[in-house]
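My questions all concern the structure below.
Of the protein chains in this complex, all but one are displayed in their positions.
Moving on, here comes chain A:
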Amino acid sequence: MRPSARLLGLEVPSSRTLYVCSSCRQEARPRPILARQFLRNASTSSGSTPLTEKVRRKLWGTENPPGMKDPYGGPGALEKKLRGNQNVQEEGAGEIVEAAEPAEVAEAVGREDADYVPATSWEGIEKIGHLGGWENYPATQSDEYSPFMLKQKLTKREHIYLAAHQTAVELCLLHALKKPLASIYNVVEHDKSVFKMIWKCKIQPGANGQWEGVVYPNKQTEAALVYIFEQIGGQPEGAVAEAAGETEQAEAEAEASAEELDEGAYVSETSGLPFFGYQDVRDKGFLSLALNDPAVKFAFLKRFSQLSGHFPDPIIHPTSNVKEVVDLILKSFNPKPTKLADQLFNKASLQSRSNVKIFAKKQRSSDRDEEMGRKKVIEAELRARGLIA
């Protein structure tokens, strides 16, 4: 409703005798089109006060409402441009101090060199950011990502056992050496000789499945493994020196493994074969190791997932020993029958029933037609009319 009509309505609120129809109201107050257009916008009609200010005043109910003068982020770009050059320079310098390259920008903005020539094209100017062509730029160092877990999950039953065994031996060793268990995560993969030593170790868990009782195949292996894992666990120099004097072989292996440790993410040359082609664990004593301690459980699962690629997320809580974890992961290996028809066909209760017929495909109306002998008639008729080949 136009303002004039509104006013008219207010003057004669509900008297029937003074009723004026809407067209007559419009006729009664003819105004120039220009004036009407101006009056249409309420903001223009009320002088210099902007609309936001008016709304704020209305909301607060006072002439001077509290809060920011302009809640929408200050003057616009055009407004800034219209202001004087000096002001712009001062403001720009102040803002860019917080930006990524404050020195350069400030230098550029505040440059008063006489030989400064503004650029006319983009050529030769330093690029910042990208305009949608991000994928065309080569990868930088920060773009690279190496996952913590294996890129490809282990799919063989024996490999899962190997991973669990390796994890158990490593954690047992660290436990026995009283090293922080988290230090093992830095070793993504051992050297082949180290792995062979770990592989040869057996575990005889305690009465309640305590993490102790690594049975070494011989003294040399024990010494070498202790040396290596003290290295891994961050042993002081003296102990390393003591351990280093044991055997030549152990020393060589220790050096090799120490080099690996330095690299952090060591990628094996024989990465084609998981676990260097070892097929199965030598004994399964590690399966009864308990996972009651949350810290041990976390360490085991983390290392195990690092080695195997499997992280049994939903079953972390109820598991109480290594065997349960391994079994639950192995259970997920069993491929389910993908199709419902296959599942039904393998159901023993249905196999014995002769009045149940299981189709491999969905039965459509054409199948029904064929079953009733109607299809050949339909097809013959369609062929006779030239509708199908």
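We take it that contacts are C-beta pairs under 8 Å (C-beta built on N, C-alpha and C of every residue); 3 or more make two chains touch, one makes a residue touch a chain; residues count from 1.
Basically, contacts and distances are computed from a predicted model.
S.K.: When you check the chain that is not on display against UniProt, which of "uracil phosphoribosyltransferase", "Exoribonuclease phosphorolytic domain-containing protein", "Large ribosomal subunit protein mL44" or "WGS project CCBQ000000000 data, contig 00016" does it turn out to be?
M.R.: Of the names offered in "uracil phosphoribosyltransferase", "Exoribonuclease phosphorolytic domain-containing protein", "Large ribosomal subunit protein mL44" or "WGS project CCBQ000000000 data, contig 00016", the absent chain's UniProt record gives "Large ribosomal subunit protein mL44".
S.K.: Can you work out which residue in A:Gly277, A:Gly373 or A:Gly386 touches the chain that's missing from view?
M.R.: That would be A:Gly373, which touches the missing chain.
S.K.: In the complete assembly, which of A:Lys151, A:Lys331 or A:Lys357 touches the absent chain?
M.R.: Considering the complete complex, A:Lys357 is the one touching the chain left out.
S.K.: List the residues of chain A that touch the chain left out of this view.
M.R.: Residues of chain A in touch with the missing chain: 339, 341-342, 345-346, 353-360, 369-377.
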